[in-house]
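Excerpt of the complex: some chains, original placement.
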Amino acid sequence: MIKRVIALLTDFGVEEHYNGVMKGVILKINRNALILDLVASAKSFSIMDAAFQLWASYKYFPYETIFLVVVDPGVGTDRQPLVIKTKNYFFVGPDNGVLYPAAYEDGIESVVKITSEKIILKNRNGTFDGRDVFAPAAAYLSKGMPTEALGQYTEIKEKYVFPEPIINNYSIKATVLHVDKFGDVVLNLRKEHINDTSKKFIIKDKNVQIKATFAECVGLCMVFGSSGFYELALNQGSASDLLKIKTGDEIEIEIV
Amino acid sequence: MIKRVIALLTDFGVEEHYNGVMKGVILKINRNALILDLVASAKSFSIMDAAFQLWASYKYFPYETIFLVVVDPGVGTDRQPLVIKTKNYFFVGPDNGVLYPAAYEDGIESVVKITSEKIILKNRNGTFDGRDVFAPAAAYLSKGMPTEALGQYTEIKEKYVFPEPIINNYSIKATVLHVDKFGDVVLNLRKEHINDTSKKFIIKDKNVQIKATFAECVGLCMVFGSSGFYELALNQGSASDLLKIKTGDEIEIEIV
């Protein structure tokens, strides 16, 4: 028996019934679906935040996991509701860029726009496609329905990529991809962007050194984080609060 | 094998072990229960908020789902712990109105007060009936125990209904049933309450137009929401913050 995992990533929040209703819709279609929350309360309306968290996570999931991603400020407009089949996974969500970095990295095999009237709930409201379109699509996929039965082949329109840093010998212009619950600030800096980790850096007049763990940080530091990007951090404190920066901000890093 | 869904709706919050402990109690009684969170962190102590979210959600769940609802400021008093069997579902929770709108709509078939000493945990504390009374009741229901084995037949005392708006040709007096994580404000206005959707409205000196989707909102707008009520909304902003209104508030809407 096929028992695919469905992993939800939404910005709906735990105060709301929205995630719960989506699970109800799924279980009504496939009582054997194995549903879990990947992120229940992503940053509201933020494509960048959700795209980053999905990308940082998907590769740790079992083969054929269905990622049901609903961060969808354009719900009800003509943005396409998509199912993307990749080498190892399925991604279900709006064509607004949120699925793209993960799907592209894994290798896109086919893309379908969800249009089947057998899939979409009757009385579709137009403000909650998570419930009316995406959840049923994920549920039918979890039962083994082929992607092409969900609608018609299409092309992805929003091919979102994370911004690249601008680097010279004296400075780095980086972008904040994500701020986590602890206030750790994920930058768009990968291993190869910093070739001398003994260097010192200055951010907003504050000295920053690279450390291997959060516990070694003295004041502000930079740690090579679990997602594969450098993170600004304080030991048991919030780097985000200290620097007053948030997801999407650009910051200047001086190399000294 | 019976494998009923148990959907939790509580105001306990994700910072706490309360929801988790209830799940532990359930699994100790029925390892095959399929437990999920409908709402993990409803507005503290708010009957209206929980009643609304339950009512907006229940119909999307599979037949025979057990809704385990613990928003229970009167825990330990003589308010009745109830199991309500309806046409399609079971509702477990306190007799404070929180279950009533959903149960009434689905069609109440029988009501039992949970009194059986075989069900209620020994050393019942009196401050956490979610753990000591409601979770075990839901667990035994999920194993197929008939409702009448949980206690004795009773009558519902708190027959809570959502307030009705007061409407004339020039104005509407509406009540806020729920404010969601995005700041969207659900009003007690159904489709039939607004017969001319091209009209303009004024709320607290702000112009409001009816739109089909959040993305079309310019400034403050009103959208026919996914629950079947109109919602005040901003495109990617918080209508609740803008208007400084919260669940339970009454607002005056001028029709122009």
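For clarity, chains are labelled A and B in written order, and residue numbers in each chain start from 1.
To be clear about the criterion, contacts are C-beta pairs under 8 Å (C-beta built on N, C-alpha and C of every residue); 3 or more make two chains touch, one makes a residue touch a chain.
Just so it is clear, the model here is predicted, and its values are computed rather than measured.
Chemist: Of the identical chains, 2 are shown; go ahead and state how many the full complex includes.
Modeler: 3
Operating definition for what follows: only the chains that are shown with their structure count from here on.
Chemist: What is the distance, in whole Å, between the centres of chain A and chain B, each centre taken as the mean of its C-alpha atoms?
Modeler: Computed value for the inter-centroid distance: 29 Å.
Chemist: Can you check the complex and tell me which residues of chain B touch chain A?
Modeler: Checking each residue of chain B against chain A gives 3, 5, 7, 9, 13-14, 34, 36-43, 53-54, 56-57, 60-62, 65, 180-182, 212-216, 223-226, 231, 235-236.
Chemist: Sort out for me which residues of chain A touch chain B in the complex.
Modeler: Touch residues, chain A against chain B: 11-21, 23-25, 27-28, 31, 35, 40-41, 44-45, 73-77, 125-128, 131-132.
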